[in-house]
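One protein chain omitted, others in place.
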Amino acid sequence: MTSQNKNSVGNFFEDFSLNQKIDHATPRTITHGDVALYTALYGTRFALHSSNEFAKNLALRESPIDDFLLFNIAFGKTVPDISLNALANLGYADCKFLKLVYPGDTIKSTSHVIGLKENSNGETGVVYVNSICTNQNNEVVLDFKRWVMVKKKNKGSLDTKTTLPELPNELSKVDIQEIALSYNFDLNNFNHTDSGSTASFEDFTVGEKIDHIDGMTVEESEHMLATKLYQNTAKVHFNHYYEKEGRFGKRIVYGGHVISLVRSLSFNGLANAFKIVGINGGSHAAPCFAGKTVFSWSEIIDVLDINENIGAIRIKTNGIGDAPASDFQDKNEDGKFNQNVLLSLDYWALIPKKK
Amino acid sequence: MTSQNKNSVGNFFEDFSLNQKIDHATPRTITHGDVALYTALYGTRFALHSSNEFAKNLALRESPIDDFLLFNIAFGKTVPDISLNALANLGYADCKFLKLVYPGDTIKSTSHVIGLKENSNGETGVVYVNSICTNQNNEVVLDFKRWVMVKKKNKGSLDTKTTLPELPNELSKVDIQEIALSYNFDLNNFNHTDSGSTASFEDFTVGEKIDHIDGMTVEESEHMLATKLYQNTAKVHFNHYYEKEGRFGKRIVYGGHVISLVRSLSFNGLANAFKIVGINGGSHAAPCFAGKTVFSWSEIIDVLDINENIGAIRIKTNGIGDAPASDFQDKNEDGKFNQNVLLSLDYWALIPKKK
Partner (left out) sequence: MTSQNKNSVGNFFEDFSLNQKIDHATPRTITHGDVALYTALYGTRFALHSSNEFAKNLALRESPIDDFLLFNIAFGKTVPDISLNALANLGYADCKFLKLVYPGDTIKSTSHVIGLKENSNGETGVVYVNSICTNQNNEVVLDFKRWVMVKKKNKGSLDTKTTLPELPNELSKVDIQEIALSYNFDLNNFNHTDSGSTASFEDFTVGEKIDHIDGMTVEESEHMLATKLYQNTAKVHFNHYYEKEGRFGKRIVYGGHVISLVRSLSFNGLANAFKIVGINGGSHAAPCFAGKTVFSWSEIIDVLDINENIGAIRIKTNGIGDAPASDFQDKNEDGKFNQNVLLSLDYWALIPKKK
């Protein structure tokens, strides 16, 4: 007697409907243990997340958790329902970091299906979701949209209407301003020795490119530890038995692992970009595999004055596999990414002004 | 001048005597750091151990630690004295989880030798121990029996009488009932969305088999990190220099690592089997090595009504190496395990009833 409906094979394209709301399982209390693992996985050095004393100097009670630790855990919750049968994470948009999360807080995620588009091959479709992550006080801490290509259960065309959501190419500056001010950071005691950089808002110029120099090699066990820490269940990251016969002949590194790695590497040049407030968009230009060494570079693509102490900079950071980032690899003339580009992420970060 | 008695090569069969009591070294405070590592190692998603809020809804003060995190740490304490010279962990029996352990609690283990049997080859013997794990208040949190095949210091037969302990094939239902009630879980607010499953006690039928579908590949560094976290010192897990010349030509994965992995995989189908109360028995049918992908399936082998809100189900979960579990691999007709079976574990877990 085989149980038919207790285990889950995940949702297929046909299982989604427009405006569907999905409350995801497994709420998660984030702890100092997660923070330590995050440091061990990425070697991250941003002082706000490394030192309670640094955080207290900014008028916080202690170090909040890293923005991408939050993002990856919130994202992981959505995987069993949204992307277990995904062939590709196609993109992110409209991602807002709305509240700080501290060790001890418990988060959960809910997704709303905001768009559906069947592909002409009759084998896959694109599912657009808006995922909202809340803390134990029901405050929204993170709000983002993503779209994934999901397999169909049954091949052949469906009688569905395509509904494409409105996806802004970028967050509005009004939103960035509002979010930035909501944190009530006091930057009067922002310590540039502790932070590791003297560069202030005024030192950054639109168009400026920064080579983050350092590279880190990804190991199988590291990306799997990370992805399991995020309780992300996507099979392609963990199952060598299947993946050795799969598309690439090996396990694929979770895209969020590359994001975290690239953010950590960006410290060497952007140490004072201390708080991410929003992600305009992101592309996983190529899959990453264990054995690759990841480098990164950034370009300042916009700036925004927040108040007398704080500015925001819009940054594009590219992750580069198995090549130094000193060539600032990006899209080629044909509009396709250079073959070494793994990731291109476009986001807003806060940075102190000169005193 | 070489020190003769400060280091330890562990106990050999001749070193054990019936009724001997061994207080094991290195008490261990379990922390949120251990919990985070456990999540990273196994990707476990049982809500009780993931979310303080979920635990509070069950009338607990916060998330207790995972049952097998406790088991593996308690077991690890016994290794330097009991099984450093073991050739095989032959079995477990009569394992009772008697109290919840919370981050901040400190545990230690004590073993009593309850049986001894010299093997006819004159080279090994079987040592049976009852290991008891207590917390900082001297409350017993875990009580289990295991037996291991241990090398003799000197070959040849001893003048010992064989004493075999009474080892129940299964825990009594009275014991399960008593333990289950002792936790005082309040399941009125058990949230089936958060837990990840709507299946309740009434939905499970004796004989029902569940394929847990997912598989995870084991890496050398992951099983070693786990086994070191448990302060388990058994050499075969860590020492490639010796093991490359050993029985298998490589390091052997600690059996408790496989147990934890299989329990974590069983979430996909048994998400509501939220608390293990006892283990009837277990067999490591075959050694596990790094590189293997572990799958699992379960069979419901008994059910027990606890009270108006809670039921218990007796589960046999098999861990399968390098093959999907959809064939429900178990013992063959000859009574030997199918070659892909790594583990067969027989245990009782609590599960909410329908409201």
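Chains here go by letter, A and B, matching the order in which they are written, and residues are numbered from 1 within each.
Just so it is clear, a residue touches a chain if its C-beta (ideal position, glycine included) is under 8 Å from a C-beta of that chain, and two chains touch if they have at least 3 such contacts.
Only a predicted model underlies this, so the values are computations on that prediction, with no experimental measurement involved.
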Option from B:N119, B:T160, B:T193 or B:Q231 whose C-beta touches the chain left out: B:Q231
Absent chain, residues of subunit B that touch it: 1-3, 6-9, 23, 25-29, 31-34, 36-37, 80, 103-104, 106, 108, 136, 219-221, 224-229, 231-233, 235, 238-242, 251
Subunit A, residues in touch with the chain not shown (by the definition above): 31-37, 39-45, 47, 50-54, 63, 193-197, 199, 203, 205, 207-217, 219-222, 268-271, 291, 293, 295, 322-323, 328
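In this text, only the chains that are shown with their structure count from here on.
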Averaged-CA centre spacing for the pair subunit B and subunit A, given as whole angstrom: 36
